[in-house]
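Comments concern the structure below.
With one protein chain held back, the other chains of the complex are shown just where they sit.
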Amino acid sequence: MREITYIEAVREAQAEALAADHRAFIMGQEIGEYGGVFRATQGLAERFGVHRVRDMPIAEQSMLGAGVGAAVMGMRPIVEVMFMDFIACGMDAIVNHAAKMRYMSGDQLRVPMVIRTQGGSGTHHGSQHSQTLESWFLHVPGLAVVMPSVPHDVKGLFQTSVALDHPVLFIEHRALYRTKGKVSDPVAPIPLGKGVIRRSGDDVTVAAIGKSVRQALTSARQLEEEGVSVEVIDLRTLVPMDVELVLRSLSRTHRLVVAHEAVERGGWAGELISRVVAEGFDELDAPPLRAGSKAFPIPFARELESAMIADERLITRRIQECLGMLEYSG
Amino acid sequence: MREITYIEAVREAQAEALAADHRAFIMGQEIGEYGGVFRATQGLAERFGVHRVRDMPIAEQSMLGAGVGAAVMGMRPIVEVMFMDFIACGMDAIVNHAAKMRYMSGDQLRVPMVIRTQGGSGTHHGSQHSQTLESWFLHVPGLAVVMPSVPHDVKGLFQTSVALDHPVLFIEHRALYRTKGKVSDPVAPIPLGKGVIRRSGDDVTVAAIGKSVRQALTSARQLEEEGVSVEVIDLRTLVPMDVELVLRSLSRTHRLVVAHEAVERGGWAGELISRVVAEGFDELDAPPLRAGSKAFPIPFARELESAMIADERLITRRIQECLGMLEYSG
Amino acid sequence: MSDGHGPLPAPSAADAGDSGCVASPARFGGLSESRLLEIFRLMYTIRRFEVEMERTHLDGEIYGPFHSSMGQEAVSVGVCAALRSDDVVTSTHRGHGHAIAKGAELGPICAELWGRSTGYCGGKGGSMHIVSTEHGFVGQSPIIGGSGLLATGAALAFDLTRQSRVAVAFMGDGAVGQGVFHESLNLAAIWRLPVVFVVENNGFAHSFRAAQMQLNSQVASRAEGYGIPGAVVDGIDVFAVYAATRAAVERAREGGGPTLLEAKCYRWRGHNLGDAEHLYRPREEVEKARRDDPLDRFRSAISDRISFPTLATVEAEVESQIAQAVRFADQSAPPDPQSALEGSF
Partner (left out) sequence: MSDGHGPLPAPSAADAGDSGCVASPARFGGLSESRLLEIFRLMYTIRRFEVEMERTHLDGEIYGPFHSSMGQEAVSVGVCAALRSDDVVTSTHRGHGHAIAKGAELGPICAELWGRSTGYCGGKGGSMHIVSTEHGFVGQSPIIGGSGLLATGAALAFDLTRQSRVAVAFMGDGAVGQGVFHESLNLAAIWRLPVVFVVENNGFAHSFRAAQMQLNSQVASRAEGYGIPGAVVDGIDVFAVYAATRAAVERAREGGGPTLLEAKCYRWRGHNLGDAEHLYRPREEVEKARRDDPLDRFRSAISDRISFPTLATVEAEVESQIAQAVRFADQSAPPDPQSALEGSF
């Protein structure tokens, strides 16, 4: 199988979408001849023309709002929001329009729009360019939320997202762009709402998504040396969320840690834990714990960022706490 | 003691704030001579002048953004967002600016701004005028989130909010405006992060906020007839959240239901349940359950709205499920 | 930018506003008698429909917010008369007139207002969210400014698929201060999209007069900043609205890009039912404004071409259609609660 980087997968996925469906087109800033600030659309303008790979002025509301209007008329817009933080600038188009129009209209209108964005810490962009905000959108009925962790899933989930007759928030992590993974040719579409077990284990289950999956795997490898067997689940999509897979895993491990880079307070781990507790209480030998970032804006300096961002160290610690090897540190 | 309506309390609280602190002023749409679409500022423009009770054009970004800029310069803006749904139009000012500037600047800048808004269902305003979105803001470090359920708390919490050197989201529920409650004269400031027990009971604890507190009390009264003793906690503020009070209550009841009108999926109940499970697992005799709205946009028609909105019927059912009187219905 | 000005017929509110203007054929924009009757039928329908709906609301048969189109009939009808049936319209919280003018049926509109299963949206939408894709009425956005973005996006779809369709956004004067107004016009301008932004300047944004919201309250003049044509039109005069819209729509269809039209009119009713109007406008002002009635203007304009009895017949038909629509809603079942739990993700 071919090995490609995550960003190459994003590029191929978009190229395939544009090639496969004439209704698909891309809108965003610096995505045309420039090829995207992270190279996600490199070569696409040349190949598909600037009318289908459209550079936008710096105006997130119109980018997202025009996407909604075009989708309603039968197009399949792929809108790139350069940094996830900027979604706050176009929130109304997503929340009040994209997510609601199909329902409000009694199914007359459809909004098959994919909103691609990337977020997260690690490049020292500071508080307004490093957030991880997917949790907001679990709380917005009408949206699917997708967060692939490997190139293969990027390609498989993107196909499903573009084909879906509902708006999709497709979230990438900057720090994953250079990571590599094997892809089949072609990659088959991956249904939304199906997680995968990335590593099986018996002692504890870690449910994670995106970059946190890789960190959980690192923790798992480290803990293996201490004789701890960790099962790592990659949820892949948050809406829908594969709670069943987690419950099945718990029926063997009976212990759960939920890991995400997003701030722990109000983060989506609370959703999964609430579902698991409500539906699998008796399976639990210990309280499910969260490994999320501390409730502070993301600071610029290295030393500060790593003091509040959830990483493999925190995941490892939570696993040990969940197993009673350490005292719970809140 | 005097009995006043909730909306009268909102009006008095704002009047007292403007009278007490010359740095305080109000911005919003239709709030001046018109007195606010819900009469929250009636008479204030006449009393304090239109420069301190400022009518705004329909432009949420500038309303909230100018509030941030004024707060940074030492003012105490009180910004009214007419419907909570419109916060999506000014999200960037709140999330990327108000909440972060104090931290980012190394404590050089302060944003003592109170964002007053109201949300919720029941008046058949439809999908774009009925949302309950406080859960988003738990996930935004830097903001306090306040949701009073009675006139007394409106007055007590508003004083604390205006005095706080951090931005505060002060959330009201339209359906509470005409409800009445006793107030002392004057009402003492109420610290943020202190919940209250509205009704004590032994069998199960219901933690709620805002309008849901009243509904929980209704459920409690109904269930009393069936011999069920329900303790009802009014959290009053979500950030900070009085988890200790809930844990203390659980040490007696050992059962928890968390109730909010917000959509259950991704809602703040998940935060409370995660904290409770992590810190009080051994106290729990049954899985904590959530009573939140189903994950759909809010439809217009009565029959439809009541099919998805969380209300006393759902709270009652969840209590019964938590007590094992009924099968959990998800 | 002078090239920012297209050759639009732009009768200023001032010169066309005085008197029920004379009926020179030209003023009919070359409309046939049947088209003229259709225009009258629609204007009369909107007027009477709003009266009826307001009544049923006060009787408690409708609930929820209600924003009346009364007094703005000539804008809705004049604009939509210049459109093809496959052109699309986006609207605001005040959209009943727009829906009717674009051809949506009274029964399902009424049923939607009443929250019945037979409403266009099965009761999920209500007064502020009527949609009839079949008639190209593709969405109201009561989020002020939202209609502009939706129409811009629709126009983008037409442009991308090389369809010669046009999108029209109805907006209120209150939308002009919104960031999305700016972003919509700018985007439509640089991409030369086939969209017409129709700002219905009905004198008020709730209790506000445009001049309180902008120093430069000449809405149409904003077009210049975007390098697109702008024009003011007398919104009481359906022919003026029709002519201006036609020119804009033709330009859009031929790839000439967007136009900003400002239709000056007056909001006859309070902002919504229950609005405390008296707090911000004197009854006399309203009465004076109502004396310049778009329906009367039409009647006197075409008096020498269409006889009064002919109009009376149309009026009678409309009355029974409205009565029918109300019966339709009244006899329709409320929506099945279960349907609230379908159709989202």
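Read from first to last, the chains carry the letters A, B and C; within each, the first residue is number 1.
Here is the rule we go by: a contact is a pair of C-beta atoms (placed from the backbone, for glycine too) under 8 Å apart; a residue touches a chain by one contact, two chains touch by 3 or more.
Keep in mind it's a predicted model, so treat the numbers as computed, not measured.
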item: Which displayed chains the unshown chain touches; value: A, B, C
item: Sole contact to the chain not displayed, among A:16, A:33, A:107 or A:203; value: A:33
item: Selected from C:103, C:225, C:256 or C:334 as touching the chain missing from the view; value: C:225
item: From B:11, B:97 or B:198, residue that would touch the chain that is not displayed; value: B:97
item: Touch with the omitted chain, as defined above, among A:14, A:108 or A:127; value: A:127
item: Residue of B:143, B:183, B:223 or B:314 touching the missing chain in the full complex; value: B:143
item: Chain not shown, touching residues in chain B; value: 23, 25, 51-52, 54, 56-57, 59, 61-62, 65-75, 92-93, 96-97, 101-109, 141-144, 166, 239
item: Absent-chain interface as seen on chain A, which is shown; value: 29-30, 33-35, 37, 55, 57-59, 61-62, 85-86, 89, 123-129, 294-297, 299-308
item: Footprint left on chain C by the chain that the document does not show; value: 1, 4, 177-183, 186, 189-190, 212-216, 218, 221-222, 224-228
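The criterion applied here is as follows: only the chains that are shown with their structure count from here on.
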item: Chain separated most widely from chain A, comparing mean CA positions; value: C
item: Chain A-chain C separation of Cα centroids, rounded to whole Å; value: 42
item: For chain B, residues contacting two or more additional chains; value: 85-86, 89, 126-128, 295-297, 299
item: Interface hub residues of chain C, defined as touching at least two other chains; value: 121, 123-125, 129, 141, 143, 179, 343-344
